[in-house]
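Okay, handing you the structure first.
Heads up, one of the protein chains got dropped from this complex, but the rest are sitting where they should.
Let's look at chain A:
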Amino acid sequence: MLKFLSLRLTTSLIALAGVMVIVFFLARLTGSPATLYLPADASVEMMEAFNRQFGYDQPIPQQFAQFVGNVFRLDFGQSLYQQRPAAVAVLSAMPQTILLAAVAMALTLLAAIPLGTVAALHPHSVQDRLITLFSLLTASIPDFWFALVGVLVLSVNLGLLPTSGQASLLSWILPVATLMLHPVGVLTQVVRGAMLETLNAGYVQNARARGYSWKRLAFRHALRNAALPIITVAGDRAGGMVNGAVIVSAVFAWPGIGQVLVDAVYNRDFAVIQAGVFVVGIAVILLNFLVDLIYAAADPRIRIS
């Protein structure tokens, strides 16, 4: 297991280094930020002074060599847009992002596992059809639309929740609901499919014939065996929540890493792009580690191999 994990770490770090090199050169291919930060009628001299000030007048290989040297000291440079160290700009967005993702994923699992299990226990019943309809709806509703309609109904019309910001616990409800929307639908269907397959397996049929209660059958025997696809999809969705909650950031002004990265791309804030890719890359590697460990805990065959 340790050998597997160390191999996984090595390949992940190589992939991260490759991604960072590609991002460095791709970002610079888009042009100098001077055109964005200076007025449209800025003189050539102003442009040159800007490029000189931020080192964009240097040849790209020289900029790259300097970047590599700084990365080893975890120095990604100064954010042009936020005017503070890029690492600080990125890391300051991470705690809120991770907290929001953790809450949303926990609630997603709490909702999707019972719903998918109930649907699988009563296939083609009214319950199954209602749960399937619910999961298809949540998986297909555009999250941007859901967020805005949520604000209009619950905040403007009913006055129950704040529109945006983080002033109180109530302000978590809409962002968490928006973030949960698609994963709940998808995971419910995944749980239903995996549970159906498991419940039809011979050992479950055998246990059923021996008079086991449906609760014991479903949650003690079948669910554990159906866990692998659920863990895989949940891990993938958790990764999306960590780095892609752009809608939540944009609509609810939630300080998320996704929005920081999107803003950085629009604003040609190279230092933040690079710091963001690095931090998100590390987060995804850690998440994959966590998924591997959960795999091993759920299935002894993986632990042994």
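Keep in mind that, in the parts below, contacts are C-beta pairs under 8 Å (C-beta built on N, C-alpha and C of every residue); 3 or more make two chains touch, one makes a residue touch a chain; residues count from 1.
One rule holds in what follows: contacts and distances are computed from a predicted model.
Asker: As a check of understanding, state which of "Extracellular solute-binding protein, family 5", "ABC transporter permease", "Sarcosine oxidase subunit delta" or "Proline iminopeptidase" is the UniProt name of the chain not shown.
Answerer: "Extracellular solute-binding protein, family 5"
Asker: Pick from A:Y81, A:F146, A:W172 or A:F278: which residue touches the chain that isn't shown?
Answerer: Counting the whole complex, the residue in contact with the absent chain is A:Y81.
Asker: Touch as defined at the start, partner being the missing chain; which of A:T11, A:S43 or A:Q62 qualifies?
Answerer: From the options A:T11, A:S43 or A:Q62, the contact with the absent chain belongs to A:S43.
Asker: Which of A:T30, A:Q62 or A:N200 touches the chain that is not shown?
Answerer: A:T30
Asker: Counting contacts across the full complex, list the positions on chain A that touch the omitted chain.
Answerer: Chain A touches the chain not shown through residues 30-33, 35-46, 49-50, 53, 81-84, 89, 92-93, 148, 151-152, 155-156, 159, 162-165, 250-253, 255, 260, 266-268.
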